[in-house]
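Dropping the structure in here first, questions after.
As you look at this complex, bear in mind that one protein chain is not there, while each of the others sits in place.
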Amino acid sequence: MKDIQNTFDNRGIGIDKVGIKNIRYPITVLDRKNDIQHTIASINMYVDLPKQFKGTHMSRFIEILNEHRGNINIKDFPKILENMQKRFNANSAHLEIEFPYFIEKKSPVTHSRSLMEYNCKFIGIKNGAGADFILVVSVPVLTLCPCSKEISRYGAHNQRSFVTVHLRFKGLVWIEEVVDIVEASSSAELFSLLKRPDEKYITEHAYNNPMFVEDVVREVAKKLKRNKKIVSFSVEAENLESIHNHNVYAYVEYDRGIK
Amino acid sequence: MKDIQNTFDNRGIGIDKVGIKNIRYPITVLDRKNDIQHTIASINMYVDLPKQFKGTHMSRFIEILNEHRGNINIKDFPKILENMQKRFNANSAHLEIEFPYFIEKKSPVTHSRSLMEYNCKFIGIKNGAGADFILVVSVPVLTLCPCSKEISRYGAHNQRSFVTVHLRFKGLVWIEEVVDIVEASSSAELFSLLKRPDEKYITEHAYNNPMFVEDVVREVAKKLKRNKKIVSFSVEAENLESIHNHNVYAYVEYDRGIK
Amino acid sequence: MKDIQNTFDNRGIGIDKVGIKNIRYPITVLDRKNDIQHTIASINMYVDLPKQFKGTHMSRFIEILNEHRGNINIKDFPKILENMQKRFNANSAHLEIEFPYFIEKKSPVTHSRSLMEYNCKFIGIKNGAGADFILVVSVPVLTLCPCSKEISRYGAHNQRSFVTVHLRFKGLVWIEEVVDIVEASSSAELFSLLKRPDEKYITEHAYNNPMFVEDVVREVAKKLKRNKKIVSFSVEAENLESIHNHNVYAYVEYDRGIK
Partner (left out) sequence: MKDIQNTFDNRGIGIDKVGIKNIRYPITVLDRKNDIQHTIASINMYVDLPKQFKGTHMSRFIEILNEHRGNINIKDFPKILENMQKRFNANSAHLEIEFPYFIEKKSPVTHSRSLMEYNCKFIGIKNGAGADFILVVSVPVLTLCPCSKEISRYGAHNQRSFVTVHLRFKGLVWIEEVVDIVEASSSAELFSLLKRPDEKYITEHAYNNPMFVEDVVREVAKKLKRNKKIVSFSVEAENLESIHNHNVYAYVEYDRGIK
């Protein structure tokens, strides 16, 4: 059976990334409290393709995925990326894994337990011998508008906001650490389960901590800068404004400049 | 060239709906103030297929669309549906047209003008000689939680909410009429452009008009019931809760029982 | 602390459905081969609200979810729905759970193993003493156009299609049974991992089994009708047409007329 992918391509154009996109797959990830957590990921896998080859053998991506099934986590990323380089005889390898991650939280007053969902992503890139890893964590929070509070006799508009952090680091940074930093940098953190005394607490706490989208990204940035494990980061915040049908947005990035 | 769609099917199963889905198309719709409005629609078109025929001639849906291009509005729906019945020799015809609709609004204090977007849908069904038409309007509003206000010393959580109304009526009901009813049944209406005096007004107005998702659907229902042109309706409201990462929802329906 | 939800409402409008929407939650579901399967669900929970009450206690939905965590499957649905009725003192209860479900499949020639994802939904409704349960399974398949094959000297356009089945039944119907029926009613079934001999097989098999969207819904309907456990069903198929940028669609429903 002819291997048409392996034939010579004479257009002289190398391909930067080629592979599979948006395959859904059950995985387990490391969980600071419970050791591991089962979740469902959306996965992208790419390699580069030198200019002389017509095509990539796409089925190999799935074979690699199957081999590492059950062990797709931060620690195994370098191994999976090397496996990709070797199997495809490729210079570079990209692996992106996006998944919902759940943390059990206790409400602030009644200590009622419930699960909160955080959307996370691992991005790993290997380029020759060089490796890069980015952790992405998205945290929903409440923001209460400082301007609205200041100018109004009572009340203040507030809304659900999404704060997304991209991180490069040395050593290990837990998803839970990033969640803690972001939730402490908002008008109030969210919970799935709030009884009335909790709701009273959150409402008053938010009113006492008004924050613009600009304040949120600055507070998160300030705290991330203090963490010496973190090499570079970006923070973005997006408010689903309750007084508008459009969103407001802020973005800040930082690089410690070390390697 | 063989017409395989026209061949006999011996499975004895008639098809309730067959056609095209999610085709995007520029249309003009009636605008109470400006006569017409240009917008972009997502369109579904279906007919029934008797059990003896193998397939439908899908290209005819596009031909019908092309013929009515520029005149796809409430008034022309019966004509388009009849055209579908005739062209396909079908008993029933369905036409669904979803589009963003824009209304220029003035902010409450500074009277600054800006456009607000409302998602709308026309659903037309013709079954033999019988015809049915449903107008769907979705209106984003602000809701402020009565419980949060009541139990807290200051502040109250509030959020963007989406209220969606389905209507059957006699005569003509303007999209603008439905928008007015829903906006008057919320804690506050939304605007694209608010200057500081407007924001103060909206914030205080919302604090003075706390509404659960249950209140919103009841208020809208109460007002729709009073309008004798309206034969039947449903109202649903969904709050993007600012204290949770999930939504709350209420739904109510009503039928005047006349034909 | 005042319970404002519990206060009297004088508008005289009962609410058909009120509750929480789109909460994401890790669950385990029954798996024909492996006993259980971990997955992530999107959940809606509603009850009715009599006209005399102002509001619903939304936090109770989460409490119920937490109590049944780890046992949210077809068998436990009646228990969860009764729990909802009791806890809210409600006449009706709705529970909708949507989740990706994975089945390990072997490719047709090389028998390479890989996981396929199927989107599923359980819908349970309890109305007084009456109960209703609907299983929804969505299966991606390949369809090859009979008209394109017939009129062309070589080749035929084909595409990814989504077939969605809604089922009411007596006894137990496995997700796997529905998947088998739909995959046997398409031009070819899909796999995550295909080696070249498998790809040759699928390509030729699809060319030998051309099917319109109309054929797919009829074939599925024919097979479901033969299964006496199935009381009523609907089947819809949607082709992501490779020759168009819009989709084609067919829908058929059937009710055996028994209770």
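The first chain written gets the first letter, and so on, giving A, B and C; residue counts start at 1 in each chain.
Operating definition for what follows: contacts are C-beta pairs under 8 Å (C-beta built on N, C-alpha and C of every residue); 3 or more make two chains touch, one makes a residue touch a chain.
Everything numeric in this text was worked out from a predicted model, so none of it was measured.
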| item | value |
| --- | --- |
| Contact partner of the left-out chain, one of C:L135, C:I175, C:I202 or C:V216 | C:I202 |
| Residue of C:G19, C:G124 or C:P140 in touch with the missing chain, whole complex considered | C:P140 |
| Residue, one of A:I74, A:I134 or A:I151, that touches the chain absent here | A:I151 |
| Candidate in contact with the missing chain, chosen from A:L30, A:V231 or A:V248 | A:V248 |
| Residues from chain B at the interface with the omitted partner, ascending | 1, 3, 23-26, 37-40, 59, 62-63, 66, 100, 102, 112-115, 117, 192-197, 200 |
| Touch residues of chain C, complete complex, unshown partner | 116-117, 140, 142, 144, 147-148, 151-160, 188, 190-192, 194, 196, 199-200, 202-204, 206-207, 240-246 |
| Positions on chain A contacted by the hidden chain, ascending | 1-2, 4-5, 9, 11, 13-24, 44, 46, 49, 54-56, 58, 146-147, 150-151, 212-215, 217-219, 221-222, 238, 245-253 |
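In this section, only the chains that are shown with their structure count from here on.
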| item | value |
| --- | --- |
| Distance-to-centre winner among chains (Cα means, whole assembly as reference) | C |
| Inter-centroid spacing, chain C versus chain B (mean Cα positions, whole Å) | 25 |
| Centroid spacing, where centroids are CA-atom means, of chain A and chain B in whole angstrom | 35 |
| Cα-centroid distance, chain A relative to chain C, in whole angstrom | 29 |
| Two or more partner chains touched - positions in chain A | 117, 192, 194, 196, 200 |
